[in-house]
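For this view, one protein chain was removed and the others were kept in their places.
Take a look at chain A:
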């Protein structure tokens, strides 16, 4: 049975990352740095920890994701592999989807490593429905990565692409970042209902996934 095109791209990216560990190592370094420094700076009590852990977690994920996103198209630019993609009959959207899924898996691995560290360093004990974190965190992560992978592709032909990416990404990602922070804070504190923010994240993801998939052709086939 033939595997879908996006699966072929995803398998290739996972294989390359497994060998190079470029993205995982840089993400892990950034994320651990943020978690440890904030915990030392605030020396959090349990109630204070609930207030600050959501934004700290989101900032850790955001910085980690951006460091991975900067590299995501770099290996396609090296040796002009991107030209081989432009010449191939494989749909452009599949290449993009494969990249987003690969990045999603890399960031999810970092989140799984961070989760126990958060509980230890921030002395966390969630008061709301903890299982809702399994919705809020992946939806928020997807919103960073769908935009980030798209704008990283948009900026690959720029000389200052590593500077350009956060400049474009952060303002557009802001609504999703706020929804992610508020959803996680509501789940950890149990003081409010996170469902509204989870719906906001879901809508954001659907809209931006559709737009990105539709527009990626234009970016891939844009002239150097």
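As a working rule, contacts are C-beta pairs under 8 Å (C-beta built on N, C-alpha and C of every residue); 3 or more make two chains touch, one makes a residue touch a chain; residues count from 1.
We adopt the following convention: contacts and distances are computed from a predicted model.
Between the names "Heme ABC exporter ATP-binding subunit CcmA", "Chemotaxis protein CheY", "OB-fold domain-containing protein" or "Beta-ketoacyl-[acyl-carrier-protein] synthase family protein", the one given in UniProt for the chain missing from this structure view is "Heme ABC exporter ATP-binding subunit CcmA". Across A:25, A:45, A:88 or A:158, the residue that sits in touch with the chain not pictured is A:88. The omitted chain makes contact with chain A at the following residues, 2-3, 5, 8, 12, 15-16, 19-20, 75, 78-81, 83-90, 220-224.
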